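All protein chains but one are shown at their positions in the complex.
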Amino acid sequence: MNPPTSESAAHLITLLASIMLVLQLLLVVQRMLVANIRVFATQSLLLAAIAAVVGYAYHAPHVYVVAVLTLAGKVIFLPWWLERLVRQIKIEQEIDAFVNVPAAMLICGAQTVLAYIVARPITSLERLGNNTLAVAIALMLIGFFLMINRRKAITQVLALLTMENGVMLAAIALTTYGMPLVVEIGIFFDVVVAVMVLGILVFRIRETFASMDVSKLNELKW
Amino acid sequence: MNLDLPALLAQTALLLLMAPLLSGLIKNWKAKLQNRRGPRIWQPYFDVVKFLRKDMVISEHASWIFLVTPYVVFVTALSAGLMVPMITAHAPMSLFGGALALVGLLALGRFFLALGGLDPASAFGGMGSSREMTLSAIAEPAMMLAIFTVAIAAGSTNLSQIVLASHGPHWKFLDPSHALAFAAMFIVLLAETGRIPVDNPATHLELTMIHEAMLLEYSGRYLALIEWGASIKQLVLMSLLANIFFPVGLAADATPAAFGLGLLFLVAKLVLLAGAVVLVETTNAKLRLFRVPDLLSVAFMLGTLALVSTFLF
Amino acid sequence: MLLISILCVPFVVGLLCLFARPHALMEALNIAGFASVLILGVKLFKTVLTNNGNAVTQWNEFLRADALSAWMVLLIAIVSLATSLYAVRYFRRDLANGTVTERGFREYYVLTPLFATGMLLVVLANNLGVMWIAVEATALSSVLLVALYNRKTSLEAAWKYVMLGGVGLVLALFGTIFTYAAAIGKTGGEMPSFNWSRLLAMAPQLDHHLITLAFIFVLVGYGTKAGLAPMHTWLPDAHSEAPSPTSAMLSGVSLKIAIYALVRFHILVTACLHSSFSSNLLIGFGLFSMLLAGPFILVQQNLKRMLAYSSLEHVGLIFVAVGMNAPLTVFGALLHMGYHALTKPVLFFAAGNIQQRFHTLDFQRIGSGLVRTMPVTALLLGLATVAVSGLPPFGLFVSELTVLAGSFTSNYAWASVVILISLIVVFCGVLNKMAGLLLGPSNGAHARETISLSNIAAMSLPLGTLLVFTVWLPDCLRQLMELAGNIIRGLP
Partner (left out) sequence: MENLPATLLNLSLTGYVLGAVAGVLFLRAEKLANIFTFGCASMASLCGVVSSVMVLVTGAAAANQSVQLLPSLIPYIHFTIRVDPLSAFFLLIVSLLGFALSTYSLGYAKGFFGRKNVGVLGAFFNALLLATVLTFVADNIWLFLIAWELMALTAYCLVTFDHEEAETRKAGVLYFIMAHIDAGCVILGFLLLFQASGDYSFASLHDIGAQMSSGKRDAAFLLFLIGFGIKAGIVPLHIWLPVAHPVAPSNVSALMSGVIIKTGIYGLIRVLFDFLGTPPLWWGVTMLTVGTISAVLGVLYALMEHDLKRLLAYHSIENIGIIVMGLGAALMFLHTGHTVLAALALIAGLYHTINHASFKGLLFLGAGAVLHATHTRNMEEMGGLIKRMPQTAFFFLIGAVAISALPPLNGFVSEWLTYQALLQGFGTTDSLMRLIFPLSGAMLALTGALAAACFVKAFGITFLAQPRSKQAEQAHEVSGSMRFGMGVLAAACVALGLFPTQFVQLLDPLTQQLTGQQISAQLSLANGLVLASLTEKSGTVSTLGISLMFVCLLPIPFALWLVFARKSKTRRGPTWDCGQRGLTPQMEYTATGFSKPIRMIFKALFRPRRDVQREYEFSPYFATTIRFESHVEEVFERRIYQPLQILILRVSRQIRALQAGSIHAYLLYIFVTLLSLLLLFAR
């Protein structure tokens, strides 16, 4: 049986999850690249915290592993690596979006509502916190939207990573224990490798196109 | 099957001998109506004999098709004639073919005639062939419809059977379908025999010739055969019209008296028809070539109406 | 041991190539590696058959091979082998031209075995999470292959491939987690297994809402990898810009791996929901893919892009066939997977020859009359075109007709009309383009092609296999496919 839900842990998790969502919205608004990376790092930190809380509250030691991995990978390594990349390729700091901020906010709001609608029938299955699952789905959807809305390659990578955060949050929220450890570790390394591959590509694109604007990648069509 | 050899011979002779007479009669009457004296009724016989005696010039471009054509025209017209009941209801060759074979045989003659027109490399011949084939093609459906009307009523395509069936109690000329079919057939007759308003048999003006244009290179006995064949064809079609639609007086039994009576009736009917043709020819002007289809489409409509009316009544 | 060795052989080959110096050694390693995978694959398939259809498992069911997996292993092996044969000549020539750098050359020979390893792991892994990881691994290894030429366009293609693929995979991961979550609390307190076989065994107890949600995410996610419209947009770019051997792998098997993953979920969902929810979705997306492929092929200007769209159409057909869930359609789908895997590489190989000769893939710039300038390539390309258009004497005719016939035994007879229409439209486009390419006067200036024996062998091997298996389908293969079909249809 599941261990009894600790009230305060649940509240804490909900709070942390909500902050993750807020940070996600901040990402949508934020136009500075480095700042974006740091917001992402913070968000990942919150994720690690949630994992730690879960591990503590539910006596699931191996969730600590997830927390540590997240901390090492998504809070420290990837942001560092991405910032280095940003410095290396000397990208302009401005990022132009397709949709202006108010409209983007509206869309994000709608997505959050949708996420709640989708998550509602299954909230009963959540092991912790209210609406953590909804937040996870919202994170994923907004991350997706972010990806569509931004022109710079590196922001798209970042958006992908926030989606990944959403997935991890869902994994923790839904399954309590997280998934089998092999899978967790595998997923983690895959993500890291993915980002590095992306980085290589970003670098090459920057070299070849003298720009980071992916909307200029439109030679292949039909 | 028993071949009635005397009847066969008699009808062949009748066809051969009567055909020029009919042509002569029409020419003569036409002249009379136009206030001319005109040629004698017997003139076509003399023409044929004269042509037969004459020397021939054959185009150096012509091939064997040109030489074969007169025979084909002559023989097909004659064979077609043997399928049509003339004096008795039993045509000698009726077993070998009925209305459809008759149409086919005439078409075969025309096919070769048109080829013969093209053969000597003259522009006139080509023109004549082209027009002849066109007009006959659009006359064909009307003719078929008219034939179908009577064939359906008789339940046979065999001309003798059609005539016999019309002897029966159900037949009456006043039947609208018969009247309409007759009208259609009459128009087709004008077209098929090259009469005004479709073609002018007397013209040799380049632009108006149809039938004559094809014959332009023929001379001597070949011309004789073709002309004779043409007049046989005319006789065949007219007796067809006469006997299918007015099957009166056909010899019922094989007595000389009945035959005589039959012959008399045939001649009378042909004379009447010839009169009608002459009347039409005299009172109308020749149509422009591209007007002819209008006339033939009238014939086609008449044929259709005839069919519809068999259905209605 | 068998399963592990199947996985290890290509993996080790990849690692060895990292350190091997001589070109010939790398090539030989690749060929030998894939040849042994093929042999092992045949062995696996025999084992599965002798096991009476029971799955071969290893490492406490971590690796599991049932008939479906065995079938996929065979496909992967044969396509990889043909590709490695073809690659020899291709990359030597590229290297001589300077089209590809020494580093790129090595990259290819290292990454391709890893790519294959990933695909093999997908089909052999029992754990759905591991399966996801493996799919991700195939994506990552192939991205660099797509970008191998380092041209502007190939970078663009790689970027689109990795971004769209990445998004797809995140969604697929979401779905995978939901699937796992659906099992929690149904196992009586134990931690539920993430193994597909276990999940299937307890399928009816799984949470319906979560499974529905999971399938949606998995469908969009793996559907992106499988090239289901409208998530297929990366496909023509990646397939056309990759080096031809990679295109062949991508089109020949990589797509089918994603199909495989999706089908595993489809089996689970159907077993759980007892409804045609997933079937309907598969059919809907499959038909849409088929219909969408047509217009693009009709007005296509690039040879390899046309081939890619043709793959889109075939993927759609496979999905529709699986979705219809009748014995014949599923059998036809498996058959189709096999035949298509044997056909597409040949087309891409031929396209590779053409590209190396004319340095373009644009139909207009290649011109016409390939039968004169490149007779051997043209002949093989022509035969493969006939095959891919679904005409006898090649197998795709049989498989397509099987699917169509099967649709009339299911409730989806109407779908066959759509299938036929799209097949005809695609055929019109392919025929028009190919006739213009192959036939006609040649523009003279070119000398006759020089073509090596290995090139011919690489191209005739799949085509010959296809022809052999069309006129003679061994009983054992048929049994294997029937077993696999039963698995897909959720029968014991």
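Each chain gets a letter, A, B and C, in the order it is written, and its residues are counted from 1.
The criterion applied here is as follows: a residue touches a chain if its C-beta (ideal position, glycine included) is under 8 Å from a C-beta of that chain, and two chains touch if they have at least 3 such contacts.
Please read all numbers here as calculations on a predicted model, not as lab measurements.
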>> Using the touch definition given at the top, which of the shown chains does the missing chain touch?
In response: A, B, C
> Of C:Val73, C:Leu206 or C:Leu219, which one is in contact with the hidden chain?
Replying inline: C:Leu219
> Which is it among C:Leu95, C:Val376, C:Leu439 or C:Leu467 that touches the chain not included here?
Replying inline: C:Leu439
> Which residue among B:Thr203, B:Thr282 or B:Thr304 touches the omitted chain?
Replying inline: B:Thr304
> Which of these, B:Gly125, B:Pro197, B:Pro247 or B:Gly262, touches the one chain of the complex that we don't see?
Replying inline: B:Gly125
> Considering the whole complex, which of C:Phe91, C:Tyr222, C:Phe277 or C:Phe363 touches the chain not shown?
Replying inline: C:Phe277
> Please identify, in ascending order, the residues of chain B that touch the omitted chain?
Replying inline: 1, 12, 16, 49, 52-65, 70-71, 74-76, 78-79, 82, 93-98, 100-101, 103-105, 107-108, 110-111, 114-115, 118-123, 125-127, 129-131, 133-145, 148-149, 151-152, 155-158, 161, 216-217, 220-221, 224-225, 289-290, 293, 300, 303-304, 307-308, 311
>> Could you pull out which residues of chain A are in touch with the chain that's been left out?
In response: 98, 114, 117-118, 121, 141, 144-145, 147-149, 151, 214-215, 217-222
> Of the residues in chain C, which ones touch the absent chain?
Replying inline: 159-160, 163-164, 167-168, 171, 209, 212-213, 216-217, 219-220, 224, 230-231, 233-234, 236, 277, 281, 292, 294-296, 298-299, 328, 369, 371, 386, 391-393, 397-398, 401-402, 404-405, 407-409, 413, 416-417, 420-421, 423-425, 427-428, 431-432, 435-436, 439-441, 470-473, 478
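Rule of thumb we're sticking to: only the chains that are shown with their structure count from here on.
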>> Thinking of each chain as a vertex joined to the chains it touches, would you call that graph a line, ring, star, complete, or other?
In response: other
> When the centre of a chain is set as the mean of its C-alpha atoms, what distance in Å lies between chain B and chain C?
Replying inline: 78
> Which of the residues in chain A come into contact with chain C in the complex?
Replying inline: 1-2, 118, 121-122, 125, 127, 140, 144, 147, 153, 156, 160, 163-164, 166-167, 170-171, 174-177, 179-180, 182-183, 186-187, 190, 193-194, 197-198, 200-201, 204-205, 208-209, 214, 217-220, 222
> So in the complex, which bits of chain C are touching chain A?
Replying inline: 127, 129-130, 132-133, 136-137, 140, 143-144, 147, 150, 152-153, 155-160, 162-163, 166-167, 170-171, 173-174, 177-178, 180-181, 184-185, 189, 191, 194, 207, 209-210, 213, 236-237, 240-241, 296, 299-302, 305
